[in-house]
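With one protein chain withheld, the remaining protein chains of the complex are depicted in position.
The block that comes next holds chain A.
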Amino acid sequence: MSDPMAEIRASFFIECEELLESLQDGLQLMDDGDTDPETINIVFRAVHSIKGGAGAFGLDDLVHFAHRFETAMDEVRAGRFQPDGEAIRLFFTCADVLGDLVRAARDDDAVSSEVTDPVLEKLEKLVGVEEESEEELDFTPATLSLDLSLDFGGDAGLPNLPDLSDLPMAGADESPLDLSSSEEATEPLVASKGFTVFFKPEPALYISGNEPLYLFRALRDLGDLAVTCHAASLPLLDSIDPDIGHLSWTLTVHTEESEQTVREVFEFVDGLCQLDITPLAAAPVAPSPASVAVVPALPPLPPLVQPEPVAARPAPDPASTATPNDAPVTAAPKPEAPQEEASPAPVKSSATTTSEGTTPTKTTGTPTQPRATVRVDLERIDRLVNLVGELVINQAMLSQSVTEAGLPPNSPVSTGLEEFLQLTRDIQESVMMIRAQPIKSLFQRMGRIVRESSASVGKEVRLHTDGENTEVDKTVIERLADPLTHMIRNAVDHGLESPEKRLAVDKSREGHVTLTAQHRSGRIVIEVSDDGAGINRERVKAKAIEKGLIPAEAQLSDGDIDNLLFLPGFSTAQEISNLSGRGVGMDVVKSSIQALGGRIAITSQEGKGTTFSISLPLTLAVLDGMVVRVADETLVVPLNAILETLTLTDDDVKALGPETHVVQIRGGFVPLLDLGAELGYRPPQESYVGGIALLIGQEDGNRAALAVDAIEDQRQVVIKGLEGSYGRVPGIAAATILGDGQIALILDPTDLVSQASGRTRPRKPQHALVG
């Protein structure tokens, strides 16, 4: 731990991200009409905690903004302000700006007050809080720069204090009730600076956990102290109520400090005692002997509090003055991971919770508590992922050897290997889970994109999200941010109509953009849809012809026209707005998705809206594949692409031409592709009857059958990229090493099918016709 504050600072920014997430969640719930006080509390708490931490690091801009945001949220919390949709949108904006400020603070950057001030002004005007006086706003960042040279050194306690033995206490060895040190008491207190303090605790003082002794010690820190105890009201021993105290004191402190400082000593007991503080110069009274003499007959009392044997403590050894490193190790370990990880429903508070402590009991949509995290270098995880990949390959080889050795399936080696196989899979899943994150963080960022882009084009848009807890590989999430941002902007800018147009066609004034994520047959499917006007196909086609992207006489299906959008540089917007702009088009989106091993498809219905559907592999490292043989070559087909396997019969296969065949499946026809011919291994077969075909499903719902010679096996394979060495090979996704050490290509069936169907279509837009 070189610099503990730097570490805490770094961890503060991580916590801020978690808090910002809770904040977004809470606001989303409020936006959805949730009025649960705990939801509002979560929002409040997130802002409050950010402010608290920021204050400690002296991040003034952040503190300032968070404070005013918090004040507004407090109005909501207190029920003095009922936020409507507009207010909540403003809260969202505040949350966005707060996020900007957090990141700026983290990166030693700044956010212009031109950004923050108008938002705050709007907020305060709306909520109706008056801007606080500067004094209050100042919020004294008593920066915890944690000057470790601060002298609360290793032996701690009270380093600056003289021996406690000089503090006269009840029970000191002289006359039991003459508690003042005799010298000081008799000394005339003429015109010396200081105060006389009369202090009479009420029972509540003791009940609150306060202890006069400690206050006296604090007072003594200010200067010489004389203490006189008034024991007049002390009852006889048998009627003493230990909870009442019975004693009062007159304390005389000689100090240069102000009355304010003296008063601060009694800050915690103010109102719990009778406290009279008079300056010494004004009342140079010698301690009244009466206080000593009132109850002379009383027997010696046991000390109220034993003076602690501080004097006996060895003087602090300068060599052992604390440094951060040898500070005592804290006994408490870091708090364990919050329980929500184990049980999604928050534990109901025990009966002692106050009414304020209502706990969220909903199991869905409840913002999670900030998670406990461990920061691990991504490289280390990737190393683990690679090693597990090697393990999978190794295990496959071992399995093969065992099979070849002819060992019976119930032999110890075989059964052991079986367990090994299961374990390898478990390890692999666990490792993948480390890399996986809920896609929520990405979706939340899109919320902001929608808010900002809709504002800039004057549309009213509401974003709906679903499946945000779907876990996706971290790298995939990171690399999806740009394409998704672009698609969301497109949806707002081009997809949705203006409010007037919407009203004219009987739609709600407010447009809707929906963002969903789900696991579907071994892949992640992310959809961006809008309820706008749909693609204007005539205009798209006209534009494509105008730009020379397709021949004028081209006969294109609706789907083909929609796919023209993915051509480089395609833009149909009549005015180029400042949002989607030029340059980055859907072609870039498409290639980004493809680089992730994903595919993108588009469906559109005129007047109803457009949906972009992105399908991504769960992991970038391994896949479940079907090992097939074609023309004596071994190939791997991703299992998740295969809908079913078919044995081709005479009745099923129909020839449409010399090279074109279709397969009849349950009444429908599906194109049949000869894999051997497609890959150039051999000429097309005469007949496919008796052969085997794999039925492939595509994102756009179209299907195709791939004819193969034989199915060999079904197993997990490690993906070894080819693009580094060979560039992108159409129809081939990657390669793998099989158990016998042989290298096999992994097919990209969808791409293969598209390539094949592209040949029957106009050549030019061929690469745009991927489903």
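Note that in this section a residue touches a chain if its C-beta (ideal position, glycine included) is under 8 Å from a C-beta of that chain, and two chains touch if they have at least 3 such contacts; residues count from 1.
By our rule, contacts and distances are computed from a predicted model.
Colleague: Not counting the visible chains, the remaining one has a UniProt entry; which protein name from "Acyl-CoA dehydrogenase", "ABC transporter", "2Fe-2S ferredoxin" or "Response regulator" does it give?
Modeller: UniProt protein name of the non-displayed chain: "Response regulator".
Colleague: Which of A:P235, A:G271 or A:G721 touches the chain that is not shown?
Modeller: Only one of A:P235, A:G271 or A:G721 touches the chain omitted from view, namely A:G271.
Colleague: Of A:F12, A:F91 or A:W249, which sits in contact with the chain we cannot see?
Modeller: The missing chain is touched by A:F12.
Colleague: Could you tell which one of A:L215, A:A436, A:L496 or A:V670 touches the chain left off the display?
Modeller: Result: among the candidates, A:L215 touches the missing chain.
Colleague: Just checking the interface: what residues of chain A touch the absent partner chain?
Modeller: 4-5, 7-8, 11-12, 15, 41-42, 44-45, 48-49, 51-53, 55-56, 136, 139-144, 146-148, 150, 152-158, 207-211, 213-215, 217-218, 265, 267-268, 270-272, 308, 310, 322, 324, 327-332, 334-335, 338, 346-347, 349-350, 352-354, 356-357, 359, 369-370, 372
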